[in-house]
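So the structure is just underneath, and the comments pick up after that.
For this view, one protein chain was removed and the others were kept in their places.
Each chain carries a letter (A, B and C) given by its place in the written order, and its residues are counted from 1.
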Amino acid sequence: METYEVKPEFYNYMFSPNLEPAVKVNPGDKVVLYTDDAFESRITSESQSPKSATKNAKFLNPQSGPVYINGAEPGDTLVVNFESIEFTRDWAVSCIMEYFGGLQSTGTTKTLQKPLEERVYIWKTHDGGKTFTSDRIGVTVPARPFCGTCATAPDTEAIQALTPGPFGGNMDVPDVCPGHKILLPVHNPGALFYIGDCHAGQGQGELCGVALEITAKVTVSFDIIKGRALNWPRIESEDKIMSVGSAKPMEDAARIAYADLIQWMADDYGFDALDAYELLSQIGGLYVGNMVDTTYSLVASIEKKYLKRT
Amino acid sequence: METYEVKPEFYNYMFSPNLEPAVKVNPGDKVVLYTDDAFESRITSESQSPKSATKNAKFLNPQSGPVYINGAEPGDTLVVNFESIEFTRDWAVSCIMEYFGGLQSTGTTKTLQKPLEERVYIWKTHDGGKTFTSDRIGVTVPARPFCGTCATAPDTEAIQALTPGPFGGNMDVPDVCPGHKILLPVHNPGALFYIGDCHAGQGQGELCGVALEITAKVTVSFDIIKGRALNWPRIESEDKIMSVGSAKPMEDAARIAYADLIQWMADDYGFDALDAYELLSQIGGLYVGNMVDTTYSLVASIEKKYLKRT
Amino acid sequence: METYEVKPEFYNYMFSPNLEPAVKVNPGDKVVLYTDDAFESRITSESQSPKSATKNAKFLNPQSGPVYINGAEPGDTLVVNFESIEFTRDWAVSCIMEYFGGLQSTGTTKTLQKPLEERVYIWKTHDGGKTFTSDRIGVTVPARPFCGTCATAPDTEAIQALTPGPFGGNMDVPDVCPGHKILLPVHNPGALFYIGDCHAGQGQGELCGVALEITAKVTVSFDIIKGRALNWPRIESEDKIMSVGSAKPMEDAARIAYADLIQWMADDYGFDALDAYELLSQIGGLYVGNMVDTTYSLVASIEKKYLKRT
Partner (left out) sequence: METYEVKPEFYNYMFSPNLEPAVKVNPGDKVVLYTDDAFESRITSESQSPKSATKNAKFLNPQSGPVYINGAEPGDTLVVNFESIEFTRDWAVSCIMEYFGGLQSTGTTKTLQKPLEERVYIWKTHDGGKTFTSDRIGVTVPARPFCGTCATAPDTEAIQALTPGPFGGNMDVPDVCPGHKILLPVHNPGALFYIGDCHAGQGQGELCGVALEITAKVTVSFDIIKGRALNWPRIESEDKIMSVGSAKPMEDAARIAYADLIQWMADDYGFDALDAYELLSQIGGLYVGNMVDTTYSLVASIEKKYLKRT
């Protein structure tokens, strides 16, 4: 088992099968990736205008990687063991941007109205990253670190890093966090794993579109499940299995997530599909990860204790 | 303080301003309402066909009430103190129906495909209502009782009881449960409160469209907030405030719920609206109550501890 | 054959089974109904604020009727022969209202943005109703009169007049016009027919939410198709058959409309359902009636000449 450190000199803005691997590793190796924040650290003060600060950025949401995992081949499943996140600065940034976010018209849900006023929020930690405080609001929230993006390269397509999809991507789902396993489909030799967009914390829905964006050092390792093809990302924690659907309208994301979870229960736990459907109706979980990205991401879950039948 | 018992001889199938009150009570009085299950107890065995069993039912989802609360007037808020639910039988019923549910085409999300096969699930309790077991699936789940419907009469309209809306209604939101306060807008003298559709438990989304349907004895009492008009239902627990939005597509339900919560934080907790928007982006909760009814119901929430600013 | 004139002293704001008939007629009788505009003629000048002008209106969209058609019974189809519209004034009014319309956030598609600026447009006719001119814009458009609303009373429910649905209602579909037959389901004895919301013209989608609103004298007569139950409104012109679906999201309205048209082609023209599906894929029409009401209305159509198979 080796440990590799990836400290990018430049970042990628696409989930692409065509980018040069930053590192090649074996299953079981530890990989430490440094990640920049979604604004490439361009916004550092509450007096800035997000629009001005990012006007020279052709794309946002820089990604670290890709990591080439030896032995991964199309049709396999990549298991990402998410080991840890360490923040590499003592503040996070969020902001209200023009024509972006869950309670604002956008380029897609288009209106003729003026945008909301821009506003930057700097959230500082005074306890080494356990909590973050906005002096502007006068509130302190606990850190609950996770990565907004986590992807394998799509099949042939090159998709910009603001997009969630079957390959993972910008799901903004808080369960993509240390201690959990993230399962992603492999479409290319080496899987080509991307990660970025670390959040010190985020509410369900990521309402204004911007979480507690922070730079970080992320540690992961990988396993490969040979010959097992996935349709959508899955997450496994100690006590739950979860499927992530990303689509618009939001009900389609819900349908995808629950249908994939039923498939999982059928394939791996021996449930009849309709029985799984019934059981999830009574005990399933369904929360909104993001309601702001190019598609919305919802997470359907069931506790493992209900997967054992008598 | 009086205690009134409402044991309906017949049920209502509309949230209507025109129905005769079952009882008139004062704020603070206890009201015990017996509720039938959503199928009017027509489905009692796993060998039944839900379609056949309900073919003579012009409407489903019988409602108890309305309760006339003395002193409630249009423009007030009705506070429902939800005290308890006692099951009045030792089994709950769920089923897969034709052209209904989250993973089936419906009369609205219409396709040309054949429906799913019908299937009834009887869930029995062997411990006085603490858990429910499906022998068919071989799984036991804990009871988490709540009422699927809870409403005040709409303004002039008479709406069938399968519908959620600004007046509450068939929200299928598990937080409409004992120990919580449900806040509803008052549009008619006496408010005209309806309740029904008791669930022994339900997963988030109510995936197949049918929860653990059960008959029950529901105890509530009421308060009135004079001169306070609500746009959408709100829920308060010991540690959270919650707003419920019901709409299609699902993202509109999310928008309504979070926007109403921001309004609540601004009105009662002194937040600037954009600061509330930012705070909810970092610490808000957003889950799906139902993804199966005539509109979808989502619940946005924030813990009360984050409402105190320094 | 008689001719009846209905000149309302007051209007209704609900599609309700409980309102007293304005007149009882036989199939074949002519009924002349006077209709007020959607604002009850409260907005008459470009210097008015729609919000101020309507602030005392509890409801908008006044309806004339209901007309009781002798012999119509639940399970029948009401055929409305739409004979003529005569305008009863020489101007129409449209306006941009706050938080309403297709390119503005609303109470449902909720944002935190400020509303659009209010603006009233008076469109005058100088040629007896053939064309209408907005001096403010400097444009003249041809009159294409139709009724925005046209309904039978729903089954038990009382629905406010701004709502489209299976019963017809506020569809805002330009094909509800003189020369066409409108087919509506009958849910109550006498059918209880409502009409109103006359438009001197309207674009597809009714983009800002307000068409060329005008007062009018509408002439209709009725036929009854006994024992034929409809699920959704249908329209027949000399050369087309059309089905109207009303739902959100908009794709559900499209699904409903096309699925109902396939049913019609199967029932009345002998098509195999999948063949009808295929044929509509190649030659069907699908336009947006309204994208602004409580649900959206889409019209699917096929020309009659393609209904004859060799």
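Going forward, contacts are C-beta pairs under 8 Å (C-beta built on N, C-alpha and C of every residue); 3 or more make two chains touch, one makes a residue touch a chain.
Source: prediction; values computed, not measured.
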Option from A:Glu5, A:Asp90 or A:Glu157 whose C-beta touches the chain left out: A:Glu157
Selected from A:Arg119, A:His180, A:His199 or A:Arg255 as touching the chain missing from the view: A:Arg255
Touch criterion as defined above, residue of C:Asp36, C:Asp76 or C:Glu206 at the omitted chain: C:Glu206
Chain A, residues in touch with the chain not shown (by the definition above): 13-14, 16, 18, 58-59, 107-112, 155-160, 231, 247-249, 252, 255-256, 259, 262, 273-274, 277
Absent-chain interface as seen on chain B, which is shown: 103-105, 109-116, 249
For chain C, residues in touch with the removed chain: 94, 96, 101-103, 116-117, 119, 121, 123, 132, 134, 136-141, 201-212, 248-251, 254-255, 258-259, 262, 271, 274-275, 277-288, 291, 296, 298, 300, 306, 309-310
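In this text, only the chains that are shown with their structure count from here on.
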Most distant chain from chain C, judged by the mean position of its C-alpha atoms: A
Chain whose Cα mean lies nearest the overall Cα mean: B
Chain centre separation in whole Å, for chain C relative to chain B (CA means): 33
Sequence positions of chain A contacting 2 or more other chains: 103, 116, 249
